[in-house]
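Every protein chain but one is kept in place in this view of the complex.
Order of writing sets the labels: A and B. Residues in every chain begin at 1.
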Amino acid sequence: MTAVLTAEAVRVGPDLEAWLAVGGGGGLRRALAEPEAIIPVIEAAGLRGLGGAGFPTHRKWAAVAAQPRPAKGGKWVICNGNEDEPGTFKDRFLLSETPHQVIEGALIGALAVGASTIVLYVNPREAAAVRVLKQAAQAWAKHSLLAECAAFLGSPLRLDVVEGSGLYVGGEETAAVASVMGGFPFPSLKPPFPAEAGVNGAPTLLNNVETFAHVPHILREGAEWYRALGLGAAVGTKLYSLSGDVLRPGLHEMPMGTSLRQLVFAHGGGMLAQKAFKAVFTGGPSNTLLTAADLDVALDFDSLRERGSRLGTGAMIVVGEGTSILRKTAEYVAFFAANSCGQCPPCKIGTHQVARILERIENGAGRPGDLEALENLSKMLPGSGRCGLLDGAATVLSSSLHAFRAEYEAALARQSSGQVNLGAA
Amino acid sequence: MTAGIPLAQALANWRACAPAEPRPCGLPVAELLRGFHPDQRPGAMVPLLVGISAGQRAPAELAALLQADSLVDDIDLAGAPLLEADVLVIGGGGAGCVAALTAARAGARVLLVTKLRIGDSNTVMAEGGIQAAVGEDDSLQRHFEDTLRAGHFLADKSLVAALVSDGPAAIRWLIQEGMSFDLADEGRRMGGTLLRKKPGGASAARLLSYRDFTGLELMRALREAVLLQPGITLLDRHPALELLSDDRGRCAGAALHDLARGRTVLARAGATVLATGGSGRLHLLGFPTSNHYGATADGLVLAYRLGAPLREVDSFQFHPTGMAWPGHLEGQLVSESARSSGAMLVNGLGQRFVEELQPRDVVAAAILREIAEGRGILRDGRAGVFLDTPTLERGKPGILAGSLVTLSHLAHRAGIDPASEPFLIRPTLHYQNGGLVIDPAGRTPVPGLLAAGEVTGGLHGSNRMMGNALLELVAFGRRAGEAAILDARVERPRNVGLTHLADWRRALTVQGLPLSRKAPMIFPPYGNFNAATDRGKAA
Partner (left out) sequence: MTDDATAAGVVHLSFDGYAIQAEKGASLLQAWIASGLPLTENAGCMGQGVCGACRVLLRRPGERLPGTALACETPAEEGMQVSFVDHFPARRPHAYDLHGVTDSWAVLDEVDRTFPEAKNCRHCSGCDRACPKGIEVQRMVNLASVGQTFAAAELFDACVLCNLCVAACPEHIDPAHLGQFVRRISASMTLRPSDLIMRLREIEEGLQPIDPDAPGANPKVPT
């Protein structure tokens, strides 16, 4: 399997010369030579947003490119490295071990849309990533390639490292914009999308770190090459963050569309302590669970959507027999409740109320009607937040109830005092 | 169905006659009460057959609960988790909080248990105010005499003397706990005077208030005080099922029910203070009520079973103006402040029929007389009389929006415009005048058992004055709290259990009363929780 983003050769850290020596800069030069071909190449490659949404990258780039250049300040590119969700750890790897792929991708993006500021938006908790990124940015600032980009754009081109708030909610694109502008990362209602009105109201291109990282390779090797890396109809490679009850958790770069079975058993070393495979939190804690019946599903955007799930960030949190789905769900809902920014009471209060009910079921104090109350909340809350946090919490809740209702019922039947449940039907 | 005048006709009569002329009641007070007060209805009251107060009369619904069997048996106590305290306070309303604070500040380990949340009580719903004889033109003696007279001279003078003497100190105590009071001049916080109104039956203005939600203001301050007081352990959602006794008949605490987990918990204490409030949710005599959801006479039942005597449990206050229509607001209080501002009561013929600021029992009886004799107004199957707010507004433009804000809010929820349409009102079950016998220290005759607040008797005779209930909470909450800590130190109970139940059951059996009926009720029937059968699972 061809490692692209994680190849030994490209893990040069902030050393720009080393990056250029292994083929770095090639994609950027192609872009400078034929700027009007950038977006078509991205389109032909089929690159999609790898931060979770899976939105076709070329459409976002085209939308920003089509916006008129603002009179003051120019357009913006934000490279989103906020990564703060349990189970996802790909962006910090890219930023701390091979930042130049990302930066070069962002530069190509700036050329495509006509931006004059690139913000490398990074989570301050990732000290190594912050340090390396700053060194990497400094190296580019002194390099002639950057000057060539500025010359093409007809304006100075800034490359800034901006530390975010370290909060989960800062990963949402409108929140990222607010954070870059110096404020609290509050998500806001869309439309308007950052593509039309982002930083200081200017058109802003926002993509995830991993998405940008593929771009220089695509420009240098071509769309066909990129498509061929994937399995079936899927394209390119994917950094799967594998964690949970497996023998070899960690980052696994695989062809997009690798099956769940392959990922867990062939590359992940199989289940820990010979426990049977029970479930996987697909795409992280804000999506649906898949079970043993789904082991052969291809882990790509479309195949998972057909299965009623989502790829998300490509995080796969594996759960074996012996791990409680109820407890994990309670843990994740509590995470969402704690990380809700507070603007929308249905989100803050709703997630806390769900967490409360789960907690008492967990502690042997669940009552008749609790499961119905949970289902009611999972139906009435989605769609009511300024961002997707609430929907994510509702999705993981209703998915776990659907797939593992027996676990909930068993916990309800158990009472902490050990008394027999006199009211059991 | 009662005869009466249909709404359209009644409105026409009202319009034709407004403003209606004053008309004398036509009946002497004693005859009016005898003929029309709900307590006096033939068959309303039955004599108690068992217990220390056998022979006393009580409403049939209450008598049934007082003479019921316990919810628990000795075996329910085996293996139940145990909590120990110096003082157990049962009830989280005003009186309970005051008692708990008093005892804790004197060094007691206090356990405060409540079946809903702390603060959920009749206290929080009180609108009018609290009486205290602070005016220059007023005196403790006048407060003393007014209270006795309003209660038809049936009250215990030593209790009333304690109540009124504690009045000014209670106000100061409340201010020190952070409760605000309206001032005559809001600009003069230091050295100004309190805003005083004259409640029905009083000879001086001594009703102190905070806006029209005095009870909420009081409860807010006390609730915070309890939450912050070291030495008080608070257990929400733990109703008391049965009092514990020792082999000398001393109260030794209570068996509680943990609603969240569906299990029994024992609370052993050197002294127990009952502050369980009233009984409105029993809907005595078939009346709607203004009371809180938890007012189901639990404390009366528990104490009576342990041998605490009762008094005036045949005397209930029916607040004259409860909402009669629409159905979903039935029983809700229309504050007396409307009448004290000048609003009149008008029957279906457009006539006034009573002096509106007479004591509540008189006004309530007069209204019921109009309805009984066919002069009431009928709307959607409900009968009542008019509270003429439109005429009030015409006479004092702006009064509804200005000072009768809660009233206007209530009208809005009823879907009427109080400036153009009168309220339809009817008496609502409001207050339990009698209750457990106590002495001025708050002690019942049962050692180790004290009580404070609406659950007690002897203060109000057969009719309570407005503003004395909130005063009672503070005055007797403090007294009971102080006495409880002394009692807790005197001697510890021994051989704690349910020894009193055997004698109780024998008494019921001898009288032929069914042991199948269980009490206390805990929640009203429409709460759909049967304390006898639903306790085994989490709720």
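The rule we apply is simple: a residue touches a chain if its C-beta (ideal position, glycine included) is under 8 Å from a C-beta of that chain, and two chains touch if they have at least 3 such contacts.
It should be emphasised that the depicted structure is a prediction, and the values quoted were computed from it without experimental measurement.
S.K.: Sort through B:Trp14, B:Phe213, B:Phe287 or B:Trp504 and give me the one touching the missing partner chain.
M.R.: Only one listed residue reaches the unshown chain, and that is B:Phe213.
S.K.: Have a look at B:His292, B:Arg478 or B:Lys518 and name the one touching the chain we're not showing.
M.R.: B:His292
S.K.: Considering the complete complex, identify which of B:Ala8, B:Ala60, B:Leu82 or B:Ala169 is in touch with the unshown chain.
M.R.: B:Ala169
S.K.: Write down which of A:Leu206, A:Leu377 or A:Leu397 is the residue touching the left-out chain.
M.R.: Residue touching the chain left out of view: A:Leu377.
S.K.: What residue numbers in subunit B mark contact with the hidden partner chain?
M.R.: That gives, for subunit B, the contact residues 116-117, 119-120, 124-125, 132-136, 139-142, 144-145, 148-149, 152-153, 157-158, 161, 164-165, 168-169, 171-172, 175-181, 183, 189-194, 211, 213, 215-216, 220-221, 223-225, 227-228, 236-237, 259, 292-294, 326-329, 332-333, 381, 409, 413, 415, 523, 526-529, 534, 539.
S.K.: Tell me which stretches of subunit A touch the chain missing from the display.
M.R.: On the subunit A side, contact with the omitted chain comes from 184, 186, 340-346, 348-350, 352-353, 356, 369, 371-377, 379-381, 383-384.
Methods note: only the chains that are shown with their structure count from here on.
S.K.: Can you check how far apart subunit A and subunit B are, centre to centre, with Cα atoms defining each centre and the answer in Å?
M.R.: 59
S.K.: In the complex formed with subunit B, which residues of subunit A make contact?
M.R.: On the subunit A side, the touching residues are 360, 364-368, 415-417, 419, 421-424.
S.K.: Which residues of subunit B touch subunit A in their complex?
M.R.: Going through subunit B, the ones touching subunit A are 81, 260-263, 534, 536-539.
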